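Report on the structure given below.
Left out: one protein chain. Kept in place: all the others.
Moving on, here comes chain A:
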Amino acid sequence: MTSFTPYTYFQCPCTESSLPTHRLSDSSPPAENESSDDERTFDPRAPRANYSLYPLEHLFYCEDCHQIRCPRCVLDEIVTWYCPNCLFEVPSSTVKAEGNRCTRSCFQCPICIAPLSVSSVEAPPSGLGAEIATQSGPFVLNCGYCSWSSKEIGIQFEKPNGIFGQLAKVKNGGGPILTAKERRKDREDRKRDFSGSSVSEIREETPEIDVPREPLDPNEKLDAESQFSNLRAFYQSQLADASPVSALGFTGDYGYGSPGALSRIMGLYTGSTAFDKKAKSKSGAMREARDALEGLQITPSSDEEALVKLHAEGWHTTSSCSQRAEFPNSQAQFIDDLRPVAYLLRTKRSKRCKTCRHILSKPESKVQTTRFRIRLVALNYIPSISLKPLSPPTSSSSSSSLLQPMRPVQFLLTFKNPLFDSVKVTLATPTKTPGRFASKVTVLCPQFEVGANTDAWEEALRENGSRSSTSEKRRTKADFLEGQHQAEAGKVWERGRNWVSVVVEVVPASLSFQGPEFLKTEERRQGEGDKEVREDEDVLEIPVFVRVEWEADSAHDEAGGLGASKEKEGKEKRELAYWCVLGVGRIARD
């Protein structure tokens, strides 16, 4: 709490008007030309302000709209999917088919999320040629960090690669998981068996595949997938029975997804007679699932089992909330219900401006490279603002870094220009900061020009010829050291190649409510009822309206096509205006 780093946030213009900003180049700030309602200063404490203030590093700049773009007014597009563990790119078709998990051998430990490695259960071969010999025997996934191993849940693999595929076929404990196809076949077989109608014929027909099947139990326990598929098959057959051919000519095989089925369902609910009355009369024939074959699961039995297990093995065999969260579809209540977690894929994204659809940022599609093809970040277009106290904190007598109320403090605002053209900056601040505790703010030099971000070498060579700028700089510094230099109104404090510092004087407000009457603002008088300093209300934040003007080369494409004659006059005046918030410091309470 005591340490406070000054900050600067920039407001994205996208929140100023609800309608999407059109080409607002050369726009005047909205505060000027709109109704009096909008002639307010930006209040950094307003609840909405939270959503529009960003540090400069988070912002983009659209070259086409000539506007700042924040993360809220850009569109994301996924360039590639890749696994963070093996760094293999995953094609989007695989992502759609297999889900957003790595389908190779990358897994996380279900206990501690560390990456799992594949190792053999057998001792590595030793002796002659041990280096060449491949490891044999069953393989397990084990965690180098907490030494969890897939052996604990009874899973072993035959091959050391393609673990994802192998794991998909094995249940915890080693039993096989049926694929959807096998499951369907199994279900149909069982149904035949269960109905008992034609058991004998089938048995006779196919004696070779007559594997001993477990006795059919209408209450048998199903895992989530087979329950789902059973239920789905059941309802599909019910729907098909209810209306063999729908009004639109689709059969029930299409399930819920088909438009025909959807309109039929809608027809059921609205009771409209646009569709056939046949469906209406038949809808009563649907029934619910009755047994495990049809996907019915009665849960209490599993709860009792869990209780017994909890009694027997104790608390430490249960999984924690975060561990369970990895398995939303199954109730992994115990440690041995957990399974290795395949790595979630990551994405590389490109960003587009919402207004003009131009790309603001586009990373190289190769996973291993961190370069960007296009990167229009605001840092390269907007002067950055940094803030520091004018007098070094060591010389100040106050013990803490808190601002003393009612005592003027001077801060140095440094504007650094990233553009290759010099920039005219105009600052505007309200004389009193908004909020219940109004501090007085004065920018001593609200209008100045910041030099271009030219080549540093070039500048150094030029300075050799005329030492005027450096000598000026030195003088100011020397004066400052002597402590005689006073910040003068209307003058820049210090100036460098592409930066300028100006002085801001702040008189922090008193946080006490018993001030003299004339010091009280209107709002404070209203808020008299609640005499507590709210959270972070002691932070002094100054809204600053910044207007930047510069002359840029006009759009390159057009000028290039029209030849040299145009290029000479190809300077275009640009203007950008936005609100910033300077977080200065905390005011001491008295």
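Everything below uses one rule, namely that a contact is a pair of C-beta atoms (placed from the backbone, for glycine too) under 8 Å apart; a residue touches a chain by one contact, two chains touch by 3 or more; residues count from 1.
We adopt the following convention: contacts and distances are computed from a predicted model.
When the unshown chain is looked up in UniProt, the name that turns up among "WD repeat-containing protein 18", "Ribosome biogenesis protein YTM1", "Dynactin subunit 6" or "DASH complex subunit DAD4" is "Dynactin subunit 6".
When you scan A:147, A:161 or A:391 for touch with the missing chain, the hit is A:147. Take chain A: the residues that touch the chain left off the picture are 111-112, 121, 123, 126, 140, 142, 145-149, 151-152, 316, 335.
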